[in-house]
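Note sheet for the following structure.
The complex appears here minus one protein chain, its other protein chains still in place.
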């Protein structure tokens, strides 16, 4: 039997709170998705003004980051024609804004942001993780 | 030009809070989905212990209730072989637990619950609406 | 943070071995799928002669049993026109042959069998669980 660590709902709310605060600060209402270590949705918030298309995109980013244990922008950098990973973008999200959430060296979930530019999405996702880690430390 | 009334994020949190409180009271951790009047997700919470399969089912119920402006259990009762609505269950959710959210006679969103029996899901969805309406009145 | 128990690969092989032995005994080559507690595939075996269509069906049964924490034949009995759960069969498998795998009162995975009649599938799924539980006790 395996023993897995997984974000709980309170953890998810900390992640959302940190991401929301940064999104508010930069003036870009976002969709924020939090998934568990297997990629299944735990919590989601579309801030007032967040894009409808980002409902799915935020979830895809969070899924990729957690299930593949890699930031979406890292896939983005290598997923180019001629590179052996090219093509992965039809199955996983490679758009910047999805980050794995790691505790004690283990991926316990993922966060995905969408509605801004990828750098804005990435900044807010990181802010979510920073706030979460500050709460549990 | 049309002017639409739509749940905002605070409304969605009131709906979730009411549903969560009832789910906690009856001892059944739930997945809770809130969508806007177009059926697009605004907020989602998987309570600790909520079923993985309910992540999708809760969203399908909320979507149906808002977009079709009808409670999923009402579709359930008429969606029977021989009735002309039979077959709608391949496109919409007809499992009890999805309710439209109506304000001033207008559907402004939907709530979908999943993880319990349909009567439990329906009870928690209604508790969400009751709590929401009490907050805005 | 939540701590989850999940079948490991050796557990999955015990489940398959028990199911395979029963399938061989009754002379019906089967597809056998084992998923974790979230419904994601851990191991799969199509016995020589197993049906091609059962590749998917066995996985759907295992997914349902684990993610919804309920045997597929239990859903089957209540998923009838006029019952509030009717319609769930468009999202989950309600065909007999999927069983949750429970250890210490916690669902840690699921097993799905397909290629025989539902009673045959159910018998082989149960044989898989019996063999697994005998190995870990």
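In order of appearance the chains are A, B and C, and numbering begins at 1 in each one.
Operating definition for what follows: a contact is a pair of C-beta atoms (placed from the backbone, for glycine too) under 8 Å apart; a residue touches a chain by one contact, two chains touch by 3 or more.
Nothing here was measured: the structure is a model prediction, and the numbers come from that model.
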Touching partners, among the displayed chains, of the absent chain: A, C
Give the residue, chosen from C:4, C:28 or C:42, that touches the chain omitted from the document. C:42
Looking at the whole complex, which of A:19, A:32 or A:92 touches the chain that is not displayed? A:92
For review purposes, identify every residue of chain A that touches the missing chain, sorted by number. 2, 37-39, 63-64, 66-69, 81-88, 90-92
Chain C residues that touch the omitted chain in the full complex: 8-9, 38, 40-48, 52, 55
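Simple rule for what comes next: only the chains that are shown with their structure count from here on.
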Just give me the whole-number Å value for how far the CA centre of chain A lies from that of chain B. 26
Quick check: how many Å separate the C-alpha centres of chain A and chain C? 32
If a residue has to touch 2 or more other chains to count, which residues of chain A qualify? 8, 38, 40
